[in-house]
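Here the structure comes first, spelled out in structure tokens, and everything after it is commentary.
Only one protein chain is missing from this complex, and each of the others stays in its spot.
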Amino acid sequence: MIIDHLDEPLPGSSLLPTPTGDAYTDPDIFEKEQAEIFEKMWNCVLRSDSLPSPGHWKTVTVGREEIIVVRSRREGIKAYFNVCAHRGMRVCTAGEGKNKTLQCGYHAWTYALEGDLVAAPNLTSMPDVDRKQYGLKPVHVREWLGYVWVCLAEEPPNFEREVLGEVRTRFGEVESIDNYGIEHLRLGDTKTYDVAANWKLIIENFMECYHCATIHPELTEVIPEFADGLASQRKNGEVHGSSFGEEIQGFTVDGSASGVHQLPAIAPDQDRKYYAITVKPQVFINTVPDHVIIHRMFPVSESRTIVECDWLFLPEVVDKITSGELDVSKSVELFHRVNLQDFNACELTQPSMRSKAYSSGGALVPSEHHIQEFHAWWYRTLGFEQVAAAQQETEKAAV
Amino acid sequence: MIIDHLDEPLPGSSLLPTPTGDAYTDPDIFEKEQAEIFEKMWNCVLRSDSLPSPGHWKTVTVGREEIIVVRSRREGIKAYFNVCAHRGMRVCTAGEGKNKTLQCGYHAWTYALEGDLVAAPNLTSMPDVDRKQYGLKPVHVREWLGYVWVCLAEEPPNFEREVLGEVRTRFGEVESIDNYGIEHLRLGDTKTYDVAANWKLIIENFMECYHCATIHPELTEVIPEFADGLASQRKNGEVHGSSFGEEIQGFTVDGSASGVHQLPAIAPDQDRKYYAITVKPQVFINTVPDHVIIHRMFPVSESRTIVECDWLFLPEVVDKITSGELDVSKSVELFHRVNLQDFNACELTQPSMRSKAYSSGGALVPSEHHIQEFHAWWYRTLGFEQVAAAQQETEKAAV
Partner (left out) sequence: MIIDHLDEPLPGSSLLPTPTGDAYTDPDIFEKEQAEIFEKMWNCVLRSDSLPSPGHWKTVTVGREEIIVVRSRREGIKAYFNVCAHRGMRVCTAGEGKNKTLQCGYHAWTYALEGDLVAAPNLTSMPDVDRKQYGLKPVHVREWLGYVWVCLAEEPPNFEREVLGEVRTRFGEVESIDNYGIEHLRLGDTKTYDVAANWKLIIENFMECYHCATIHPELTEVIPEFADGLASQRKNGEVHGSSFGEEIQGFTVDGSASGVHQLPAIAPDQDRKYYAITVKPQVFINTVPDHVIIHRMFPVSESRTIVECDWLFLPEVVDKITSGELDVSKSVELFHRVNLQDFNACELTQPSMRSKAYSSGGALVPSEHHIQEFHAWWYRTLGFEQVAAAQQETEKAAV
């Protein structure tokens, strides 16, 4: 449902081709995606404030790896493969905890929060053991928007260009995402969805609004232009968000007022607008005047994806939610329903991807044409350019 | 237990070879069977009268595909791949229903019962979209014996020759299957079995009666000649069915009278006889004087097969069953027990197919020799003739 960078549909266009079904069902292609996409790009994994003080750690899954994310004493947030350098046991064996050091429970190899090996039985009699070489294997870390982002590649892609730059560009120069002050917001609610569908179906779903009229009655009530299937951020060459309907008082499940203060620094024309961005490969950001919704995807297999969705509010709002003074359930309920509606559609699409009837792919209508850019990126990233070119030739010849 | 086309055992014969165990356990061979057998041949999928009026539809699995079978308004029963031509979502998302059109729940692409695309959001602004090309992908349909048969091949095999002709020939000229008027019968009872065995073990089991004395006490009581392992349809060159025992009053679990009228048009010598036919690849037909039993197999994996068994009676009998006036449970119970006994044997055979001790196959006794014809057909259909020839040479040399 999130629209990436949509232009007007081409006049009088034909339908456009999609990848063939095996892109969504072949375990080998999924392994390649894990290796070339999720284990090489920046992944948004958890909230920085969920590690409040030195020694706090959590384990997260990135690609096919389990990663320890820990607030260190001297070097801020650090991340490591959760594999002891000695015999390989999981060093952290729970989802989270707080410790002065990270100690493996098998042979008591002990690591500083900053990663070096600092103690082990008989270590003094093995003076030639390099404490850094036999430390925990580190992973690149960045913090942005209040989240920890990690990259498992030895040489990570440039964060400023690949993540920050792209997002700011899409929001345009004036109505910058910075106005929303997302890094200062706090967690009002969070929900986890276990979706029986390939991660690309979820991205494609977020990228188009041709389905909105059919499956999102509440959302199209709040933002009437979605009912036309054109959830555009650019119209006639101009950047814009999608406007609330005239009678709508807030971004809530019934369009009533949310009771929540608007974010202080947003521009006048962000006042009654909805913006949406996809940060490839696994983040969706939605902004409305009084809160921000962030989705993170964690692909598990070619046919299963975990999605975590956070609803972020101003700190004073979260305080009131916690004290029971304020109820934001009508705000949360709107996108929660959208999520359930979308993921249900993805789950009913996944099984057909195996069908002979989808063996040459499906079709994109003109208002879905920007999904083709996502497909082109996917082909390029996996080294399938020639396949893609050949396929498009075939499709053109067939049309 | 069903005997296909059995001649007398060869006098003084040796044991005969069978395929090696991988034929029953290799997932790649199973995929080939799905592609070359179940997705190319005619499959009997459901009863025609389970779709009583236009708009009634059901979904069924054929090979690896989910198929919609629907009674259309103008063209009788039709069948389609359950895949939307747009983005591929399942068009029908339940097991059955009744609708005026078939509408995909994702983007509201809407198809006539006859298959063409008739509506979609913004379709009028896409005048170049061919309503037939972007209709539901059709599947060949035939009706026979009161059942819907479908074929997923682009060019289906000749139904008259491959299905009708073969069955009539086996029943012989006089004692034709037509006498049973199966297409006019109705469903008295139905049972579904989830069998942890390869579909070929189930066919082979139905094709021989060498096991009858060991596992079917009730059946051999009713039909004593089965105890000799020779459930033949041809004897001394003559067509014949297997006769009931002298004291037997009906084809019931205890041999007592069934209380059901005999089918009106059967020939005098079909009066106390049991006939059985295998229609490759997935149908078994058994006839007795007062009812007909039809099995349909749906292979799920190399080691799992769903079997559906229907008991068919005259319409007036079914009316009395429904009203509670008549109890046919003793008739149904006989073949239900036979099914349970057979499927248990198949399930205890399946695991051994992986054993080194079965790596050069098993042995057929003389009275099982007609199973070899099934094996020869299987080798031929999968393009394994040379393998089969070489194997038989090896076996002969070894013997």
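Chains here go by letter, A and B, matching the order in which they are written, and residues are numbered from 1 within each.
We adopt the following convention: a residue touches a chain if its C-beta (ideal position, glycine included) is under 8 Å from a C-beta of that chain, and two chains touch if they have at least 3 such contacts.
Here the structure is a predicted model, which means the values were calculated and not measured.
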Tell me which of B:35, B:213, B:326 or B:382 is the one touching the absent chain. B:213
Using the document's definition of touch, tell me which of A:42, A:57, A:81 or A:180 contacts the absent chain. A:81
Only one of A:22, A:66, A:228 or A:308 touches the unshown chain, namely A:66
Take the complete complex as the reference. Which residues in chain A touch the chain that isn't displayed? 39, 64-66, 81-90, 93, 105-108, 120-122, 125-129, 134, 137, 152
Interface residues of chain B (partner: the chain not displayed): 12-15, 18, 21, 204, 210-211, 213-215, 229, 345, 348-349, 351-358, 362-367
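Quick note on the criterion: only the chains that are shown with their structure count from here on.
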Using CA atoms for the superposition, what rotation angle relates chain A to chain B, in steps of 5 degrees? 120
Quick check: how many Å separate the C-alpha centres of chain A and chain B? 48
